[in-house]
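So, chain A:
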Amino acid sequence: MNVLTSVAEVSWFILLVAAGVAALVGYLYSHFKFYARSWFFPVVLAVFPALALAVSGGLLGGYTLKLWLYFAVAEAVIAAFFRYAVKGRHTVPYLLLAPAFAGLALLLVYPFVFEIYLSFHDLKLTTIMMWKNTGELPFVGLDQFVKVFTTSPLSETTFWELLLRTLVWTFSNVFFHVLGGFILALMLNNQIRFKGLYRTLLVIPWAMPQVVAVLAMRGEFHFTNGFVNIAITKLIDKLPFLAALGLAPVQWLSDYPLLTCTLINIWLGIPFMMVVILGGLQSISSSYYDAADIDGASYFQKLRFITLPLVRPVMMPAVTLGTVWTFNNINVIYLVTGQAGGTEQADILVSALYKAAFTYNRYSYSAAFALVVFAMLFFFSVFYLKSFDAAKDER
Partner candidate 1 sequence: MKTKMTAAAKRRLVKSVLLHAGLLLFAAGCVYPLLRILSVSLRPGDKLVSTDLSLIPAGATLLSYSKLLGDTMFLRWLWNSLLITLATSFIGVSLASTAAYAFSRFRFPGKKAGMILLLSSQMIPAGMLILPLFLMIMKLKLMNTYLGMIIAYSVSSLPFSIWILKGYYDTIPRSLEEAALVDGTSQVGAFWRIILPLSTPALSIAFLFNFTTAWNEYLVARVVLFSSKQYTWTLGLFELQGQYITQWGMFAAGSMLVTIPVLCVFLYSSKWLISGLTLGSVKG
Partner candidate 2 sequence: MATVQFKKIVKRFGDNLVLNGVDVEIQDHEFVVIVGPSGCGKTTLLRMLAGLEEISDGEIFIDKLLVNELHPSKREIAMVFQDYALYPHMTVEENMNFALRLRKLPRAEIASRVAEASNILQLNKFLKRMPKQLSGGQRQRVAIGRAIVRKPKVFLFDEPLSNLDAKLREEMRVEIAKLYQRLNATILYVTHDQVEAMTLAGRIVIMNHGIVQQVGSPIEVYRKPVNLFVAGFIGSPTMNFVPGRLTVKDGTAIFSSEHLSLPVPAFVLPQKEALEGREVVLGIRPDDVLVERPGGEKCSGRIDGVLEVCELLGHRENLYLKVGGQRLLATVEAFFNRSPGSAVGLCFNYRNMHVFDKATERRISE
């Protein structure tokens, strides 16, 4: 019974979304199709504001003249735009794009703009009730942005420490992802037996649900029960001189949380790079290698002068994306250190941001913080892709 109602609820919602998409497409189609007719303005002005009023009134429970007026003005602007600017051109692509971009506007662009609004105001625990009652917030200008750079988002770590930590985290992760991925891809790109089996086993860290993978790996770093320390202990038992060199079980989670997170994330991220690089390697025609063999190139010369340059175009977008993902990776750090009383030693920018918002309830501050992080990433990517394009043009 419970199952049936839940299925009904979700199917009903999907139908509602479909109806919304149909309504949107129908609305736009009428504007694309009839923009030139003499009755265009009167008809759309009569029909659509009234429809919108009926729908929104039904949802919000109020049919006011003021609301209708808003809709009518909006419709007039839209209709004029279609008549004098769009003129029925490019109907098909815009109609195809409309549903996706309406969704993005509602659930991505609007929240983004809302974050910008928040970052110029002050929403925190003490002002949230006032905001709920009056809908107004104190305007603070650029204060929040100043605070981002001057005060600490958490209880002790400052923004600059976090930034440095994030850069180290991102660089070391991406570096080892690419290195590990490359080595594995090169090994797999040989004529060997059980190739498919190896590939299957090697993508398991990527295929496992991340929550499970991270929590399981976290268990392996446990002081007494984790594999890492057990292995160290057994090694010392066998080879006692190692203990004299200072090898001993480590309090991974409390003493080296960032290192632990990095090791876990490297383990998680290598398969993706391996798969992308393997695809690139397989697309290289073997005739290049034949030619290089005839020219007398050694294995490493072939790697340096043929493999690397030819895999680069495939790797670059993946590396960019991987960098952005790693920079923004909150899962691993939050899942490893995020529980009550967790350490701050491993926090990077984005996890600090999440904690500032949802542990310390400094909403506006975290909004400003998020915008700063976004801007940094955005400029990094633009710069990166530009330089990649330039490199492509040179060739």
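Going forward, a contact is a pair of C-beta atoms (placed from the backbone, for glycine too) under 8 Å apart; a residue touches a chain by one contact, two chains touch by 3 or more; residues count from 1.
Basis for inclusion: all candidates are chains of the complex that A comes from, given by their letters.
What you are looking at is a predicted structure, and each value in this text was computed from that prediction instead of being measured.
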| item | value |
| --- | --- |
| Complex member in contact with chain A (any copy), out of 1 or 2 | 1 |
| Residue ranges of chain A touching candidate 1 (in the complex, touch as defined) | 3, 6-7, 9-10, 13-14, 17, 90, 92-94, 96-97, 99-101, 103-104, 106-112, 114-115, 118, 184, 187-188, 190, 192-194, 198-213, 215-217, 219-220, 224-225, 227, 230-231, 233, 267, 271, 275-276, 278-280, 283, 313-314, 317-318, 321, 324-325, 328-331, 334-335, 339, 349-351, 353-354, 357-358, 363, 366-367, 370-371, 373-374, 377-378, 381 |
